[in-house]
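One structure is given below, represented as structure tokens, and several questions about it will come after.
Excerpt of the complex: some chains, original placement.
Chains here go by letter, A, B, C and D, matching the order in which they are written, and residues are numbered from 1 within each.
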Amino acid sequence: MNEKQKILETFPNPNPERDYIIIHTAPEFTSLCPKTGQPDFATIILEYIPDKLCVELKSYKFYLQSFRNDGIYFEAVTNRILNDLVETLQPRKMKLTAKFNTRGGIHSDIIAEYKKEQ
Amino acid sequence: MNEKQKILETFPNPNPERDYIIIHTAPEFTSLCPKTGQPDFATIILEYIPDKLCVELKSYKFYLQSFRNDGIYFEAVTNRILNDLVETLQPRKMKLTAKFNTRGGIHSDIIAEYKKEQ
Amino acid sequence: MNEKQKILETFPNPNPERDYIIIHTAPEFTSLCPKTGQPDFATIILEYIPDKLCVELKSYKFYLQSFRNDGIYFEAVTNRILNDLVETLQPRKMKLTAKFNTRGGIHSDIIAEYKKEQ
Amino acid sequence: MNEKQKILETFPNPNPERDYIIIHTAPEFTSLCPKTGQPDFATIILEYIPDKLCVELKSYKFYLQSFRNDGIYFEAVTNRILNDLVETLQPRKMKLTAKFNTRGGIHSDIIAEYKKEQ
């Protein structure tokens, strides 16, 4: 369990008998560009089907805030958040979409998915 | 039949010979956070294919209003409403989407579905 | 052929050799609530693949207007319009969506479909 | 000082040397209709030029929440909020706009203003 994962808290899925979807949309994500040190801004959309555990909303907010002064690339941060949450929650399915604000006249979306093997 | 289900009234499906879809969108749902006591606000979208029974609209409104001063979590309230309606209406199919207002800069959707076994 | 169906006029499908879709969207539908006598308002969306006949647009407008002072429920009026048009046009496929204005803080859509057996 | 005003906390205006505008927009206001007991929903927009005092945001949120289970009319609640805030803050100028959700197919805005005599 890495330092950032320790921030994440969980609670037992109240309805594990059913596949249902939880979506958390966080439009206030910010980190730094590792090359220029300039701030990047993104909306992070987390969609998942919980298995035994759900992520506690406030701790998830603190987890996202922990990237505020980290230098990290678009592709890396998207996969990093997905991996941290998959390891912590062991969900049935999870999708992470990061929509980054315009840089140099171009805006970028990164979309990564995880599916539990059965 | 629990206390809340007693609020729900039904009427016979006028066209049971056909599979058709009924969608009721209620943007004025409010309950309380069980942790902080603070009010939560959501839009509740109910979609279903009726079998023998349809839910009477006014009673459904009163049913939703009965959560006004209840402390209940996002995930729990969504599954609770779906379960209450499935038991009462015995529909062919039913989907419940709850779209919660922003809390701590994050807004959340919970989507649960039921399908009658055949 | 009921009284309302007599209002509907048809014309021969000019291109029966091809499956194509006709959509008529009527945002000015109004009828009365059978319980309260209060006016209801809806947008009626008719989509169909014609077989031998198409509905003449002006007569369809008059057909919809004929509900203006009728007391009829959401579910019933949607299935009624679909049935009247299916019997009159004998289409290959037809879908009727009725989107009703907010009542008691809830707005409702009813969606019914017909498919010709082959 | 009435019961609700006691909820409001203030802090000293950090820039009293300048006339500037503060706008707080609260889309989650809810109270009850005194006639029917049914919930009403509104967006409350407070605009003011502070003199010696500003309203503390969290206490203002609790103040608005205190109407949750009160029965009170549209016109009365709007003037009531304006009066409570004027007495507490003694602002140079203040405007209160309440935009109520659709009831019976009609939505209503109430706009009241206060200006300090000089």
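Methods note: a contact is a pair of C-beta atoms (placed from the backbone, for glycine too) under 8 Å apart; a residue touches a chain by one contact, two chains touch by 3 or more.
All of these numbers come straight from a predicted model, not from anything done at the bench.
S.K.: Total subunits of the complete complex, with 4 given?
M.R.: Number of identical chains in the whole complex: 10.
One rule holds for everything that comes next: only the chains that are shown with their structure count from here on.
S.K.: Which word fits how the chains touch one another: line, ring, star, complete or other?
M.R.: Chain contacts: none of line, ring, star or complete; other.
S.K.: Mind listing each pair of touching chains for me?
M.R.: A-B, B-C, B-D, C-D
S.K.: Contact residues on chain D for chain C in the complex?
M.R.: 41, 101-102, 105
S.K.: Touching chain B in the complex: which residues of chain A?
M.R.: 13-15, 18-28, 54, 57-58, 60-61
S.K.: Sort out for me which residues of chain C touch chain B in the complex.
M.R.: Going through chain C, the ones touching chain B are 73-76, 78-79, 103-114.
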